[in-house]
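A single protein chain has been omitted from the complex, and every remaining protein chain is retained in its original position.
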Amino acid sequence: MIWLAVLLPFLGFLVNGWLSFFRPDAKRAVSVIGVGVLVASFISALAGVVGLAGAVHDAPYIVHMWSWMPVGELQVDLAFQVDELSAVMLMVVTGVGALIHVFSVGYMREDRSYPRYFAYLNLFVFFMLVLILGANFPVLFIGWEGVGLCSYLLIGFWFDDEAKATAGKKAFIMNRIGDFGLLLAMFMIFRAVGSLDFLEVFDAAPAAFVTNGPEITLITLLLFLGCIGKSAQIPLYTWLPDAMAGPTPVSALIHAATMVTAGVYLIARTNILFAMAPVSGAVVALVGAVTALFAATIALKQWDIKKVLAYSTVSQLGFMFVAVGVGAYAAGIFHLVTHAFFKALLFLGAGSVIHVMHHAYHHTHSGEDAQDMRNMGGLRKFMPWTAAVMWVATLAIAGVPGLSGFFSKDQILAEAFARGQGAFLFYVIWALGAVAALLTAFYMTRLMLYTFHGPNRTGEAEAKQLHEAPWVMTGPLVVLAAGSALGGFLNLPHVLPGAGWLEHWLKPVTEGSVPYLSEAHLSAGLEWRLMGLATLIAAAGMIAAWYFLKPDRLGAAKAAPAEAGVQRVLLNNYYVDELYNTLIVRPTDWVSRKVLWRIIDMGAIDGAVVHGAAKVSRLLGWIGTRFQTGNLGTYVVLFVIGVLFVLSAVAG
Amino acid sequence: MLEAVFWANAGIAIVSALACITRRSPVASALWLIMTLFATAVMFVLLDAHFIAVLQVMVYSGAIMVLFLFVIMLLNLGDQSATDMKGWFGRVVGLALGVFVMVELWVITKVVPVDQIRLPAGELNRMTVDEGAIAPVAQVLYTTYLLPFLLTAILLLAAIAGAVVLAKREV
Amino acid sequence: MSGFLASIGYGQWVLEAIMIVPLLGALIVMMGPSAQAKKIALGVALVEFVLSLGLWWAFDQGTALMQFEVYHEWIPAWGIAYHLGIDGISLFMVLLTTFMMPLTILGSWNYIKEREGPFYALMLVLTTGMLGVFVALDMFLFYVFWEIMLIPMYFIIGVWGGARRIYATIKFFVFTFFGSLLMLVAILVMYYVVGRETGEYSFSYRHLLNNTQYLGQWAFWLFGAFFLAFAIKVPMFPFHTWLPDAHVEAPTPGSVILAGILLKMGAYGFLRFAVPFFPHVALDPTVATIVVTLAVVGIIYGALVALVQPDFKKLIAYSSVSHLGFVMLGIWALTLQSIQGAIVIMINHGISTGALFFMAGMMYERRHTREIADFGGIARVVPAFAAVLTLVALSSIGLPGTNGFVGEFLVLIGSFSQYPVATAIATTGVIFAAMYILLALQRILFGKLDNPANKKMQDLSIRELFVLGPLVVCIVWIGLYPAPILRRVEVSAQALVTQVRGQLPVQAKAIPEEQQPLGKFGDDK
Partner (left out) sequence: MLLGPALGVSAILFSIGVLGVLIRRNAIIIFMCVELMLNAVNLSFVALAQQLGTDGQVFVFFVMTVAAAEAAVGFAIIIAIYRHKETLDLQNLNLLRG
């Protein structure tokens, strides 16, 4: 059944791709196929997972398709592996994916490249499924780069806009930097273990590597480099905010719920390797925590509604890396799942807002920015459903008790805190995370206030056009809202009844790493206290936002004054993009153009050596022509001299 | 006796050759050259090459040198007044090189070992007496050297054609 | 299939047939009417392809011995024979050649407008020359083919090329000839030295290969000569500067063949001759370090220079330098994976870069410019072209699932055990490759469609689809299911590794004990 789940989106891609060339107007057929394959895929995945849950076996279920790269020792099969971890991912990807596909039907209805959009989206789901189902590193890598490709195509979906195409390219290249790490890690694993199959590598790892040795540390750090690229962590995070150039459902699906979490998945998948390399684990957690805080600060000052969510995603991914870095793999996956719900919801909600705003501005032919929160305000009057469900998601991400985000984020911070007893560093990580959580509550409340509350700043004429999005868009929002609200029950804290279901479910995957992880246990009292603290943090952030921000006083974007000081630095992402441009992009271009091409290629090799040799032979030829006087007498004299030489040679 | 004849003719040949290269008039040069060729023909006879001697007189002194004179007359070069001799530098260089060539050749004649001589003295003479003047040459020419012989025939043909093409006025 | 092939005695005549068919075809093309030249040539090339296709089934993948051998005395007095044969290494070079030729001829359908008869005749002669290089088992014969194929290429660039074609073609010719003359000298030295030592004067590949130990102190210099000849052909940095010029000035079919097949000859030469003949020199630490360094430099350098090229064809040309760097790295790492990977890259590069050059040619036919800056936003007007170009470009940068990945992955994973640092640096090539290809894609396909001349561009015609279709199919097929290719190459590649490593005192770690030589090079006939 599982292969059907993978194959269906691919068939959808083929059919939609075919339609995009030959029947670009067949939107109904495209919608049916595009959404249909996802729903069917979800159902077959569900069937597979139910089968897995019912089966009594320890080993993962492996589907061999065919032998891919059989070269001596290296035997790579195209094979899928269904186990507890991939089952969770499978549900998230097909489930959330199906909802986003439904939403897209409404969102993209009027786009002229509608079939192409669904073709890409189906292709993305296909690659994502390959990524999470791959039974070895190379197959995972197919999905890994495949989703990057789809991300590239979808970010640059409206490629007539140079900036959007550039954003796609940036995403791909930054991902490739990460992929470089992943590739090297694969090479090292192969050299050490002689295989790239997950099962074989993880079975052999305890014997093949020295715990905390340099080799395993290097391997895991390289793997983490791959995750940094894919999951937009410092320093390779700058592509994700730019990726907001794509259609909003794409941001929801790829850049919030699924693809960007692939890094977390990879670490959870290779948990035994990371567990054997505690240094790498600490690096992962530290990078995650710093990213969480860093991105949260930037999110504070963004005006573009999607940029806020983008930095929020970076920040939340940081939380997940904290979890997998400290060895709380279940907590990381837990946050991944809940984040998929509430962040997809937030993006789709923002999408429906943008959709409506764009409509309004389009109607009046106004050139205003439909994504700038300064142009919104008071939208809850026009879009009550959207406002309501987005509040659910906001409360969830802010960490209001009872909602999904509270449980998952609290678990991560608790796990980090618990490890603080072993090393002080983890207290630091915990503190960074706590501050980031505070900021999260703040900027999310800010987003909601500016968007849905206060007076409307859209404009007189435009306000008449504002209305609730169609049911095909709000429907998925409601489903996701239910997920955001109730997702926390997947993995309740230890102190609550029915706790740790997800942790238990993932046990077969993570138990290999248990012997290498330091024992981290919190007393029930401490756990309660941390939960209380988390509640306080969430409340403080939201109240502060409510208290400090005055949506009533905000002006529309065109009238807004320029930002200054720290605010400007935050608005411009700490000028990191400019820094990269100055330090890396432009020097590379300069070296390539001026040094390598002009000086070495054209100057040294071609100019000096090649043309130099040509010039020398020409010079010799010129000298030769000097003897060519054309005067027979001279020739004869030379000839006789030549004869004399020959004669003297004969004479010895 | 034979040696005396040889030396006499050798002297004639050398003197005539010198005259040939020093006379101002091409006609005179040509006539001196004919003289040399005749003297050489005599030497050929003394060296038992009767057939070649005949050819020398007929082909060289006869045909080719007539051709020379013919061309000289045709081009009206007979009464050239100014000398075509090179200047003193050219002459010194020429003389030096010429002497060098002679020395080299002299050295070479010394280098060749004398014991390579195979035929008993007078063998060729005996063959000529037995078989006639032409047969010994013809024997080799038409057997061992048949292919080169045919090739020279073709060469001559090509030369004739070439000469016609080159000298024809309207090409 | 193989039963049918055996019943018609396929193995006995196939090599003779594929060598002679293009020559006969060239004669017919020359004598036939000029208007029909391309049709005849296409027919001949298709026949050739079908003929050679049987090799796929008839090839025995269980042996490293030469198969389908053809042996005729040529100049017995000097030990020269017309001796052909195929093993796993040359099999796919032959198939690649016969596969590319019909496409190339179809691709030049509208590009070549004058002197069609001679052009297509030269293409067919070139086919024989290239095939000859790949199947010759006699060093003298090899050299003859090596030079024969130079001549048609010289004319194809020089007569049907662009504005600076004379400069380019002379550069191409002189570069290549310089190297190959040195190689000729080396071949002659081998002939005499081996002949003197063994008493048997022969140009036979096997005879020389089995007696390389007699070369002694000559080996270094002989290797140098072979190295230069092949390195120029590959081309390795810093012998590559003929390539961009030749590519840019060559007509589309010329570029395709140049990139698709001719460059492979250098790499093939290393695999077949330079490395097995002189294993001690080739794997001498100093020499290996230099070669691997040059390969890695080529990878990075080619990619970086490609990044700043304004001319699309030049960009592709420099990307070839980068790709062939991977091949060289793979050859020198000399593990089973890396050798197989190198061969797969050679196939891939022929397909992907061939396709890129076809598409550059199609752009040129429509707009008469190759400057990337003259395009932009054309994905809107030519969606099918854009889709194919994107796929081919992705294959070129080695996206997993396309053919490019399989080759690069195998080379890198195989090389890593031998040269970890160099491999790590080489791996950064995947980043730079993405940079230059995506930049070019963006500037050609995406952005505003602001050049009015681009608004009327025609999308791919049926003929062009027939040119690109097979290449696209191969890209996906090799990307997802390369196993049939890998299996056919495996035994020969293993034999090569064993033969070369076997002559060295220290066994490398990458070759486990149980992998004994699977095929020994037999004695000469």
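Each chain gets a letter, A, B and C, in the order it is written, and its residues are counted from 1.
The working rule: contacts are C-beta pairs under 8 Å (C-beta built on N, C-alpha and C of every residue); 3 or more make two chains touch, one makes a residue touch a chain.
Remember, predicted model here, so these are calculated numbers, not experimental data.
Taking the full assembly into account, the omitted chain touches A, B. In the full complex, chain A touches the omitted chain through residues 625, 628-633, 635-637, 640. Touch with the hidden chain on the side of chain B covers residues 2-3, 6-7, 10, 13-14, 17-18, 20-21, 26, 29-30, 33, 36-37, 40, 43-44, 46-49, 51-52, 55-56, 59-60, 63-64, 67-68, 71-72, 74-75, 77, 80, 84-86, 90-91, 93-95, 97-99, 101-102, 105-106, 109, 116-119, 121, 124, 127, 136-137, 139-141, 144-145, 148-149, 152, 155-156, 158-160, 162-167, 169.
As a working rule, only the chains that are shown with their structure count from here on.
Chain A and chain B have Cα centroids separated by 98 Å. Once the centre of each chain is set as its mean CA position, chain B and chain C turn out to be 63 Å apart. With centres taken as mean Cα positions, chain C sits 38 Å from chain A. Within chain C, contacts with two or more other chains are made by no residue at all. In chain A, no residue touches two or more other chains.
Partner chain A is touched in their complex by these residues of chain B: 86, 90, 93-94, 97, 100-101, 104-105, 107-108, 111. Within the complex formed with chain C, the residues of chain A that make contact are 17, 20-21, 66-74, 78, 138, 141-142, 144-146, 149, 152, 156, 159-162, 165-166, 169, 172-173, 176-177, 179-180, 183-184, 186-188, 190-191, 588-589, 591-593, 596-597, 600-601, 605-606, 609-610, 614.
By the touch rule above, chain C contacts chain A in their complex via residues 171, 174-175, 238, 240-242, 301, 304-305, 307-309, 336-337, 340-341, 377, 379-380, 383-384, 387, 394, 399-401, 405-406, 409-410, 412-414, 416-417, 420, 423-424, 427-428, 430-431, 434-435, 438-439, 442, 445-449, 480-483, 486-487, 490, 494, 512, 515.
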